[in-house]
Each structure stands twice: as C-alpha cells, then as structure tokens.
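Here the complex is missing one protein chain, while the rest keep their positions.
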Amino acid sequence: MSSESEKKMVEKKPEDSKPTTAKATEKPAAKPAAKKPVPAKTPPKEEPELPAFEKGIGDKIIEKFGDQTAVSFVKPDRVGIKVNRESIHDVAEFARDVLNYDHVDSVAGVDYPVDKEIEVVYHLSSYTDPTLSRQILELATRAQREDEPIPGNDATKLPSLRDVFYSVEFHEREVFEMLGVYFEGHPDNRRLLLPEDWADLPPLRKDFRNKGR
Amino acid sequence: MLKDLITPQNANVFVGKLGDILERAIDKPLGYAINWGRIWSLWPVHIETACCSVEFGAASSPRYDVERFGIIEAFGSLRQCDLVVVQGTITRKMAPRLRLVYDQMPEPKYVIAMGACAITGGLYFDSYNVLPGIDGVLPVDVYVPGCPPRPETLIQGCMLLQEKIKRMKARKIV
Partner (left out) sequence: MSTPTLPPGLAIQKADERIMTLNVGPQHPGSGHMRIIVQIDGDYIVACDPDPGYVHRGEEKMAEYRNYVLNIPHLERPVIHDSCNILYPYVLGAEELLGLEITERAKYVRVIASELNRCVYTMYWLAIYGIFLGHSTMFMWPAGDRELLIDLLEKMTGARVTHSYFIPGGIRNDLPANFEDVCLRQVNYFEKRIKEYADVFYDNPILLSRTEKTGILTRENAIRLGTTGSVLRASGVDYDVRKKEPYDVYDELDFQTNVMKSGDSYARSRIPWLDMMESCRIIRDALQKMPKSGSVRVKLKPNPKGAIGSVYKRIESGRGALGCYIVSDKKAEPYRVKLSVPSFRNLIALPHLLIGEKLGNMPSVYWSLNYWPVEADR
C-alpha cells in the first residue's frame, strides 16, 4: 500500500518540478532516468526503482564511513541513515562540510523499550545549496536504555552535535528532559519545558503512563 | 424622657433599631453606589495562561468590544486590577505563579474561569502536566464554558459576574 503511493509520488515529480525556478532543474534531470514505473502485474516482492539523487547521497555516506552506518530508507526527497553512536559526530561534520547541509530542522527522541534502546533522530536540511532545497537527511543513532533512569548520571549518553550544528541547542535540551538522554559536550543540559520540580520518570518514555491510561 | 425609655433590659433593642435605621439610610445607598462603581470598571490582570487568550483578545476587538462594559485590559501593574480571568489550561508550572498574582491583588477581587480546561482540565484531562481545573488554587466566581468560549459567551460571563457583585455586601463587616 505504501509502495504504491511512493510510486505515485515518484511519477509525479517531472510534472510538478517544471514551474519551479531554473536553479532546481539540474536535480530533476537525474530523476526521469530513474522513472521507470514497475508494472503492477509483476509479483509484489519486486522493489520500485530508488530515486537516483537521494540514493547518491546515501551512497556517499556509506562509502566514507563503511560499516558504522547503514541506509534505512531512500524515498523521494528523504534519505534515512542509521549511524553508530561513536561516529555520529563525524557523520554530522561530513554532512555539513561535504554535503552542504547547514542546519537541523528537528531532533526527535523515540523510545524502544523492547530493544532496550532510545533512538535520537536528527533531520538535516539546507538553505544555501539549491540542489538540496527539497531534501531532508535523517540521521538516527541509538543510545542504551536503562530501566531505572537517573538522567545525567547513567549510561544513556550520546555525543552532542551542538558544535557542528548550533541550531540543536534547545532541541537537545528538550530530548534530555523528555527522555533522559544526556548529551556530552552540550554546555547547558538543563530543563526547558517541564516544571522545575519534576522528579518523576522522563515523560516520553513508554513506561511513563498518562493519568488513567 | 428618652432616659426613662431606655433601661438596661431593652437597650439592645434600641441599639438594634438604630443600627437598622442607619443601615437603611446610609449603608444601602452607599453600597449600591460602591457596587455600581465596581461593576462598571472591572479591570482584568494581563495574564495569558493558554490558548483561550486568543478569544479574550478578540473580545477586546471592535466587533465585540468588551470595553463598553468597563473591562479594559489594564496594561499597567496588577496592583490596580480586580479581576483575574483564567484563560485556558493551567499547567503545573503556571499554577504557583497564578496564585502569587492572585495574592498580590488588593481586595475586592474576582475570578472568572474561562474555557473547559480551567473548569475541569477539559481536553487535556489525562496529560501529565495539567491541573484538573483551577478550583483547587483560586476561589472561582463564574465559570464560562466553551473550548474556546466565543467572545459573546465571555461577555455573558462578565454580565453574570456583574449580577453577582450587585448582590454582594459592599464593605466587609468585621
């Protein structure tokens, strides 16, 4: 179901990128080459062609960092990369210096108690590079999760990306207070939105239940 | 002659009667005048607690014009105000500050709870950071339901508060 809607989105690109400015035309030039729609009568296991430009971004990261990273998905305008905890800082610097992503749109923390990990997802975007104006790069790292968290003093730690992308400052503070992930290197890991006397579990964890739920 | 009428046994009756006469001649008209002054100049404190503040701001707009009732948002200090309109959801972070604001206002002061979230917690009844209504923190005079209440509903709430003030004693008997 979702692959069909992806196919429809992939097929729509040549029509609706024409009215946009001339700067964006060098990117859709790569797209029609990848635009062979897979006929529906073939067996459903066959994957549709991946968009070439986004695949190129994913391949550049994989060839530089090898087995520290893995591509999790390639969709039109979205590339998702899974990164190990130790190399997230280097991958972010590579994205900033070589690939020209210059700021972070959002930082989301997702709790996976079954895997005993907390995933932190960075969405990077670019204002200066015209070929990247539609693209969003998603970097996902995982931090270890403890059953009895002491935020700041247990093993749930990740390196902070604040010296690479300054725009994550308040976002990382929010992930710290909502999920208990301590960011090493962030100068100010303090509470931002919760009341000052919050002494309960970090609220966005799955074992923290809302009232009566 | 008056000295013969007033004996130690019935002096209290005379004092009571005198008190009644004074109350009817002076206290009641003065009370009407004081309450009239209070009704037509209710100044709310400029505190916006949550999303109902948009409809409160719209009530001051030219279409609904709550200023013709005397309710101007006093953009000065809260020491000159006598109405707290609790606009919307009260979170645990905001509740002590709201109580502090209420304590700093001079008497007489009134509280309107505006919106479903201020009455019982509303749509956010199961959230971890929301108080189930402002009743436990402030003594509420008028509840205005709605999510958010239309500006006309808020004006009706203010008129209910005016009716309530008319029936109050103008000065406190200690």
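Letters A and B name the chains as they come in the text, with residue numbers starting at 1 for each one.
Everything below uses one rule, namely that contacts are C-beta pairs under 8 Å (C-beta built on N, C-alpha and C of every residue); 3 or more make two chains touch, one makes a residue touch a chain.
Everything quoted here is computed from the prediction, not taken from an experiment.
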| item | value |
| --- | --- |
| Touch list for chain B against the chain that is not drawn | 45-51, 53-55, 57-58, 60-63, 75-76, 78, 88-89, 91, 93-94, 97, 101, 123-124, 126-130, 147-148, 150 |
| Residues of chain A (touch criterion as defined above) contacting the omitted chain | 1-2, 4-5, 8, 16-17, 19-20, 73, 77-78, 80, 102-106, 108, 110-111, 121, 123, 127-128, 133-134, 136, 138, 165-167, 169-171, 174, 191-195, 203-204, 208, 210, 213 |
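The criterion applied here is as follows: only the chains that are shown with their structure count from here on.
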| item | value |
| --- | --- |
| Residues on chain B engaged by chain A in the complex (per definition of touch) | 91-93, 125-129 |
| Residue numbers on chain A that touch chain B, as the complex places them | 194-196, 200, 203, 208, 210-213 |
